[in-house]
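Sharing a structure here in structure tokens format.
As you look at this complex, bear in mind that one protein chain is not there, while each of the others sits in place.
What follows is chain A.
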């Protein structure tokens, strides 16, 4: 646990240091930043004009997937899953696959627990995005970066 926390802090510092460089790169070569318009329209098709808030979702994935064709992913959304307050849907998007859609999972209060485990395909190292639609209309968001040893989409 303690070791995990230390790693996270180092990761953040490294990220901060790298931040300036990343901004410069993206200014010079916007095409290298991937297809954000395609991702954005995929998000809007799923959740309309809702503004996702970060937090309330735990993602369990490997930091490095040996085989991009079968990457395990467990999603746990904080929710009491009662008739009054439940998670209606969980959407998964891949930001650097040939197409962004992974799957959508639709839950009900009878699901009892907003926890889903699946296996997904990733073409290359990328960030996966998870959106949870709650019964009150809130949308929460989480993302995870996953490195891929062997791509799983086109091979």
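Keep this in mind: a residue touches a chain if its C-beta (ideal position, glycine included) is under 8 Å from a C-beta of that chain, and two chains touch if they have at least 3 such contacts; residues count from 1.
To be clear about the criterion, contacts and distances are computed from a predicted model.
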item: Protein name as given in UniProt for the chain not displayed, "Thiosulfate oxidation carrier complex protein SoxZ", "ABC transporter substrate-binding protein", "Alpha-glucoside transport system permease protein" or "ATP synthase subunit a"; value: "Thiosulfate oxidation carrier complex protein SoxZ"
item: Option from A:43, A:57 or A:71 whose C-beta touches the chain left out; value: A:71
item: Candidate in contact with the missing chain, chosen from A:55, A:98 or A:137; value: A:98
item: Residues belonging to chain A that touch the chain removed from view; value: 69-71, 74, 81, 92, 94, 97-99, 101-113, 115-122, 152-155
